[in-house]
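Missing here: one protein chain of the complex. Every other protein chain is in place.
Let's look at chain A:
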Amino acid sequence: MTGARLAVLGVGAVGRSVVELAAEYGHTITAVADSSSAAIDADGIDTEAVLDRKADEGVVGDADPDDALDADYDVLVEATPTTLGDAEPGFSHVAHALNRDKHAVLANKGPVAERYGDLRELEADSDGQIRFEATVGGAIPICSTIDDFGPDHITAARGVLNGTANFILSRMAAEGLDYDHVLAEAQDLGVAEADPTFDVEGIDAALKFVILSNVLADGDEEYTLDDATVEGITDIPGTALELAAEDGRTIRLIGEATPEGVSVGPRLVPDDGPLSVTGTLNIVQLETTHAGRLNISGRGAGGPETATAVLSDVSRLTQ
């Protein structure tokens, strides 16, 4: 879809970058909302002014956030915080768009991981489509690669889909430091959030592999976070990485989406293998039926990276 009118919900790292980059992709922003305000203009908002106001005053405009849902738009971009369980308010935002026969592009993992069947049902009754490349691996085209091959031709996905955990593990290995020390460093660098629970307990990675399982199952089966076996990295002592290194291996937080189910946990991998990416990089391996293994790696998070995936999804939408 070219020249689309976008309503962007959420103006955090991702939403802000979508607003900034939309014009470069030929799209217009007709509505923006954060948790307490909205800016709406059917002819296109003044993106710079809106982002300045957000930075200065903490609001994007004088309208009510809910008004953004009823604004003129072709595509709703859902970039509010990921929540578990009912996945609200993200789910209702997407439902609202589909009920209006509009498209929705999600960066928010909640609805796709926790309520995939509900989403697909709403989509089936709508002229609108949903896309969610940004929910899995930021800028890395994973969902669209699966689309291209067809879910029937991919038997499994595995890899590293959490940059924060990967950063911590690769720093622990490189510097011989303990978890707590490296976590503090990661927080100073802005790589880890003040509350890193989602990342270091494996929940964020698990949501992404749940999403991949949903895509691969293609409606035959539905997964949620409850179906995943999840283990984080907080119990790994520095000595474990030392012993692994002595043997030419290292530890990575590896997720797997296979016909047997979804799992995330620390695993031993060869030091020089494709899965031992360092820093905040992500990698996914797709096992294909006739073409062996694909390795796709790149930046799995960050505002502009994730916005790139969102805007590519907008381009992929068909009228």
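The definition used in the following text is that a residue touches a chain if its C-beta (ideal position, glycine included) is under 8 Å from a C-beta of that chain, and two chains touch if they have at least 3 such contacts; residues count from 1.
FYI, contacts and distances are computed from a predicted model.
For the chain of the complex excluded from view, the name given in UniProt is "Amino acid-binding protein" [choices: "B(O/a)3-type cytochrome-c oxidase subunit 1", "Amino acid-binding protein", "CbaC protein" or "4Fe-4S dicluster domain-containing protein"].
Interface note for the absent chain: among A:V136, A:I236, A:V277 or A:L311, the touching residue is A:I236.
Residues touching the missing chain, restricted to chain A, are 156, 158, 178, 231, 235-237, 239-240, 242-244, 246-247, 249, 251, 254, 265-270, 273, 275, 285, 287, 293 (touch as defined at the top).
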